[in-house]
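Below is one structure, written out as structure tokens, with a few remarks after it.
The complex is shown incomplete by one protein chain, all other protein chains being positioned as in the whole.
Every chain is named by a letter (A, B and C) in the order it is written, and numbering of its residues begins at 1.
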Amino acid sequence: MPLMTVDQYKASLRDGRTVYYRGTQVEDVTTHPVIGVAVDHAAIDYRMAHDPKEHALAVVTGPSGSHSRYYHMPRTADDLLQRSALIERATMLGGTLVVLVKEIGSDALFALHVIAAHLDRTKGTGYLPRVEQFYRHCRDNDLAVAVAQTDVKGDRSKGPSQQAHPDYYVHIVSEDSEGVTIRGAKVHTSVSTNAHEIIVLPTRQMGRADEAYAVACAVPANAPGLTMIASTYGGRTGSVFEHPISARHKMMETLTVFDDVKVPWDRVFLKGEVEMAGPLAKTFVEFHRFTAVSYKLPLVDLFVGAGHLMAEYNGILGAHHVRDKLARLISYAQICRGMTREAARECKLLDGIAVPNAELINIAKLYFATHYHQAIAWVQDIAGGLLVTGPGPEDLADPRLGAIVRKYLGAAPVATAEDRLRLINLIADVTTTDFGGYQAVLAVHAEGSIEAEKMTIWREHDVTRHVEYAKWLAGIGS
Amino acid sequence: MPLMTVDQYKASLRDGRTVYYRGTQVEDVTTHPVIGVAVDHAAIDYRMAHDPKEHALAVVTGPSGSHSRYYHMPRTADDLLQRSALIERATMLGGTLVVLVKEIGSDALFALHVIAAHLDRTKGTGYLPRVEQFYRHCRDNDLAVAVAQTDVKGDRSKGPSQQAHPDYYVHIVSEDSEGVTIRGAKVHTSVSTNAHEIIVLPTRQMGRADEAYAVACAVPANAPGLTMIASTYGGRTGSVFEHPISARHKMMETLTVFDDVKVPWDRVFLKGEVEMAGPLAKTFVEFHRFTAVSYKLPLVDLFVGAGHLMAEYNGILGAHHVRDKLARLISYAQICRGMTREAARECKLLDGIAVPNAELINIAKLYFATHYHQAIAWVQDIAGGLLVTGPGPEDLADPRLGAIVRKYLGAAPVATAEDRLRLINLIADVTTTDFGGYQAVLAVHAEGSIEAEKMTIWREHDVTRHVEYAKWLAGIGS
Amino acid sequence: MPLMTVDQYKASLRDGRTVYYRGTQVEDVTTHPVIGVAVDHAAIDYRMAHDPKEHALAVVTGPSGSHSRYYHMPRTADDLLQRSALIERATMLGGTLVVLVKEIGSDALFALHVIAAHLDRTKGTGYLPRVEQFYRHCRDNDLAVAVAQTDVKGDRSKGPSQQAHPDYYVHIVSEDSEGVTIRGAKVHTSVSTNAHEIIVLPTRQMGRADEAYAVACAVPANAPGLTMIASTYGGRTGSVFEHPISARHKMMETLTVFDDVKVPWDRVFLKGEVEMAGPLAKTFVEFHRFTAVSYKLPLVDLFVGAGHLMAEYNGILGAHHVRDKLARLISYAQICRGMTREAARECKLLDGIAVPNAELINIAKLYFATHYHQAIAWVQDIAGGLLVTGPGPEDLADPRLGAIVRKYLGAAPVATAEDRLRLINLIADVTTTDFGGYQAVLAVHAEGSIEAEKMTIWREHDVTRHVEYAKWLAGIGS
Partner (left out) sequence: MPLMTVDQYKASLRDGRTVYYRGTQVEDVTTHPVIGVAVDHAAIDYRMAHDPKEHALAVVTGPSGSHSRYYHMPRTADDLLQRSALIERATMLGGTLVVLVKEIGSDALFALHVIAAHLDRTKGTGYLPRVEQFYRHCRDNDLAVAVAQTDVKGDRSKGPSQQAHPDYYVHIVSEDSEGVTIRGAKVHTSVSTNAHEIIVLPTRQMGRADEAYAVACAVPANAPGLTMIASTYGGRTGSVFEHPISARHKMMETLTVFDDVKVPWDRVFLKGEVEMAGPLAKTFVEFHRFTAVSYKLPLVDLFVGAGHLMAEYNGILGAHHVRDKLARLISYAQICRGMTREAARECKLLDGIAVPNAELINIAKLYFATHYHQAIAWVQDIAGGLLVTGPGPEDLADPRLGAIVRKYLGAAPVATAEDRLRLINLIADVTTTDFGGYQAVLAVHAEGSIEAEKMTIWREHDVTRHVEYAKWLAGIGS
């Protein structure tokens, strides 16, 4: 099957899925005033494949025909660098917002390959053929795939089987000759409203008693029993002038409820192997953190570009403190970029799959996440108070008011009042509005928390060489 | 005249003022869907005066009768501490948003007293009686007063009289026996849509050639020739459940255009004394930064309270990293508070007026401003991704969806799903939404920029004692 | 007995105490080339009492005659402010190094008063009269008093009675009609080599089984069985030109070994009341952290003064980045000072004793400690590489070399080469040499660790008011 067009993609989403927005069931996600924006945004990945300028990056042609590069299994550091470049490019077109409908699903599929191969080899299970079959299904049909991982968790100090209610983690409630039935709910499921498939992954390490919770599988977005309650956050409708990014780009999260959803055996990728729940969660997350830092690059580059241009428009590009802040923003962007590349170059091969270096990608992600708010502060500092006190497009459109605004806000010689307001609105959209807040929370929480990143760095780093050096210098044990 | 009631205050705003919102003239600011929220918010200052619980703090009774404490001229450190406490209290009731309709005006009036007294004494001008008369007018009629200070500035590397257009700074275009006529525009004018009077102040130091620009005066909000173009930023209408603060509280800024506004002589407080334009701007700003740090206290306290409660709701209050972040948030709040008090206690008396210690209040403000974004990051870290991925009130209201949400998001034993979502929405409102962005930009820019604060600290600090100590220790000059 | 003179103080230290330095027993600490510097430094406290310029601050005259202000029991916030001023002044004279011979002992005595009063009242013990008697002994004889608190601890994850060896915490090994006998060792005991008395305090909370370890008492510095092994760190002898501070000022720490030291009953202040071991440790530490931040003020002031003067000498005072760094150094110093004052003003009365506000003093200390290394970096940045590459005094003294050095390093018009090198050596001494490192480690570790400070802030802060505010704003429970 060929690569889907945008129209084919949209048509394919009218499949009877159960999506609610503000208490009301959504008949057609593609035409919904809020979710429709998310669909249009997701369509970028499909548009790119058919755009001659993007084709070389977006599409891979191999023995099994052409398919999206997202589904290209990484075998080398260069594959990872190309994947990173594609994610960065799509996110640029997405106005700093990751598209994600193929990124996250392929991250999960790669991780499932690694874990299934390990399990089949060490425990004689037969997961790998299932994973490969489902992988080909997604790849060859050019599907959009979401990943439902974070359970609602109940009391976080307790494990899945110790909770007051058995449903606080998604679990298998029964099985028969056809497959298993799962129940529970996942939060923060991104792009699920406009994905074709939803991969279910465990969210944490598990213990002996958690067998029913050690489950990975895939369900179609329109599976019976599957209900998605879309988030109301940031469901803004407004003009492109005022909200140049968020009026056109959106990612939609759902509370994803599995109310006894049946999953056939060939879509079950982990069932009861509690010792691999943690490694599967972790392997997915490392791939996904590599995706994450790749998709952050347009955002941090924008800080540099918008900060520089705003300084020009404000007539303060010569001020020492402005150059100081811009130099720091440049450093911020370049360290994010450099460490992402380094994580690709220092990848590890597991069962023939190139896995980004876990330590380095967490260092990149941690660096990004822990400096993000300061970066915003610098951009806001350069931009000025007009970020939140400026007039609107209707004022510009009015003859008398428009003349006033043009006279007084178009004072700097390098920019018209209109361009200046456009730039201010762009910076506001990315740093002060609901959308800016969404980006900030993503920086802190998406793809795992800051604390998780630090603990991964701590565990992954091989300290032996450094400890030996310290001992040698100190004269210990010599 | 007695202290105005809320109804009297609202009625008094229907005075024919010229306000535009999104290109349309506003007939009645008190009933406008967006500006009306700002009016209701401003009314807090009037409500407090009539609330028996707040009366002692809000009202001062002296020889000239009862009046709002905001208009109480500070004579001692204790007066400043009381003023700070009133600002803090009103801001608490304002949901972390300063009320400002009397705060900022009185800051300007105190500064005008200081500068007028100095000018009259040193140059034989007659400004002080005018200032005193206008001050009594505001105080005795219990007026709401805005301050228009920041000019649009044109090319920032040039002074007022060097600009390509003469109107880039507000200036006197003519004068006659009755008074002066001013032209120009000010940006970022807060609470002007719902103030009675607007005090015009210079925004910077001026040189010999800037005589026409060295002007301070007061005009009624409905003065002929005065047009206010209200900012469209954050003009949200939404439910209190989703936006517990911003659905009820708002501050409104305008582009304030003086299109040949006549000002009678008894309202002119500076005219051509270019050497005092800078000192007047600075004296106002020091009073206003004291107001600023006072009104930041409920916000930083909320970070502590909401962070703590959210950690409880999320079941992570025992985590070391959470306690670490809460301890840092507590420190942040307490240093803001402690240094504000210290600035009051170390005030200086100028012509009998207690002026907050300029060095210390700038240190307090700089500390607040340069740590604000990190504080937000910590609060968001504790709160979790649900800040931007949660369901809405309509989902809770729906019987089937409501049951799902309650089951899955009400898992933690200490809070219902509804309360948890309320708290999440509160934290989102103050850190991630348009309103949160407004607060962040205020942190960086309101009452002067970070760079201005640093340069004031540098200039105000008497380094002599420290240099002498260094010399003594080094053995220099001994 | 009158206040001791410096000579009397020195003579009193020739008392047969057992002190070792580099493996050799020290016959006379006052004449030892390294420890003698510490004795001279300690003498500052005695010299001040007899210096007419310092007398008013250093000496209190009350109904029981004149005595050192260090021993003045604080009853009010003002007492604490005066105590802070005295500590600051003595440390100034001590070249940024705290004198400590009366500071730390009185901190312990105040804490012993509080705990003894509580124990006598609640458990019927008779400790307070003993504490009062010992307090009068110290005060009326004008004694230097050290505090031995930190045990060697063995395995830190275990309590005193759970250690592999019973002596890893100081404990009572026997008792008889005359008193108790203690054994064990304390580390980091400051000024013990030149104190008259050593107060022993518990270092942590204790459990039921730790009765023998819950001991507080006092022993003379020459007590039989008491051995002090002096630290070799920083035992430099050098010229005042090269090391303007450390050639004249030193604090000496010992490993303090109690090898069955007998303590008479009237010097035993805690014995077996395990539940008060923690509170006693904590109460001492809060007094001592107040001392700590008081004695840090000359150091942080010096950063401002030396940084400013160095910028002048280097001809870079006009550079924006230099002013930026100086403004931050000023803020650093003033926040330390302001929060110390605030902790005094917000003190709590316990049994009539004014205890510095524990939350606020920990905030002050944490702020100081966590910004110290950055402050050093700024000062070094301003000072330049000559800090570690400059010539020595012998080069200046040589006719030919001296001429070269004067020609080439005396280039800036505001300072001679000699003064410039003096200032560089001062900054080096306080930021780069052994002494600078000593100050840095003190910043991090003395008077309790950074983590301990954060946890105290977390525990001491009453979060109720803030949580209630969050609930009210969120509409929870209303």
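Convention: contacts are C-beta pairs under 8 Å (C-beta built on N, C-alpha and C of every residue); 3 or more make two chains touch, one makes a residue touch a chain.
Predicted model only: the values in this text are computed from it and were never measured.
*Asks:* Kindly name the visible chains that come into contact with the excluded chain.
*Replies:* Answer for the hidden chain's contacts among shown chains: A, B, C.
*Asks:* Can you work out which residue in A:29, A:58, A:170 or A:339 touches the chain that's missing from view?
*Replies:* A:339
*Asks:* One chain isn't shown here. Among C:14, C:75, C:123 or C:407, which residue touches it?
*Replies:* Here the residue in touch with the unshown chain is C:407.
*Asks:* Who touches the missing chain here, C:152, C:173 or C:463?
*Replies:* Going through C:152, C:173 or C:463 one by one, C:152 is the residue touching the chain not shown.
*Asks:* Looking at the full complex, which residue from C:66, C:222 or C:432 touches the chain that isn't shown here?
*Replies:* Answer from the full complex: C:432 touches the omitted chain.
*Asks:* Spell out the interface residues on chain C facing the chain that's missing from view.
*Replies:* Given the touch definition above, chain C has residues 20, 22-24, 150, 152-157, 163-165, 167-168, 185, 187-188, 227, 229-234, 242, 253, 255, 257, 314-316, 318-319, 321, 370, 372-374, 376-377, 380-381, 384-392, 394-395, 397-398, 401, 404-405, 407-409, 411-413, 428, 431-434, 436-438, 440-442, 444-446, 449-451 touching the missing chain.
*Asks:* Under the stated touch rule, tell me which residues of chain B contact the chain that is not displayed.
*Replies:* 320-321, 324
*Asks:* For chain A, enumerate the residues touching the unshown chain of the complex.
*Replies:* Touch set of chain A with respect to the missing chain: 92, 95-96, 240-241, 244-245, 298, 301-302, 304-306, 308-309, 323-324, 326-328, 330-331, 334-335, 338-339, 341-342, 359-360, 363, 366-367, 419, 422-423, 425-426, 454-455, 457-458, 461, 463, 465-471, 473-477.
By definition in this document, only the chains that are shown with their structure count from here on.
*Asks:* When chain B meets its copy chain C, do both sides use mostly the same residue numbers (more than half shared) or mostly different ones?
*Replies:* Interface between chain B and chain C is built from largely the same residues.
*Asks:* Measuring centre to centre, with centres taken as mean CA positions, what chain is farthest from chain B?
*Replies:* It is C.
*Asks:* What's the distance between the Cα centroids of chain A and chain C, rounded to whole Å?
*Replies:* Each chain reduced to its C-alpha mean, chain A and chain C end up 51 Å apart.
*Asks:* Calculate how many whole Å lie between the centre of chain A and the centre of chain B, each centre taken as the average of the chain's C-alpha atoms.
*Replies:* 38
*Asks:* For chain B and chain C, what's the span in angstrom between their mean Cα positions?
*Replies:* 42
*Asks:* Indicate the residues of chain B shared as contacts by at least two other chains.
*Replies:* There are none in chain B.
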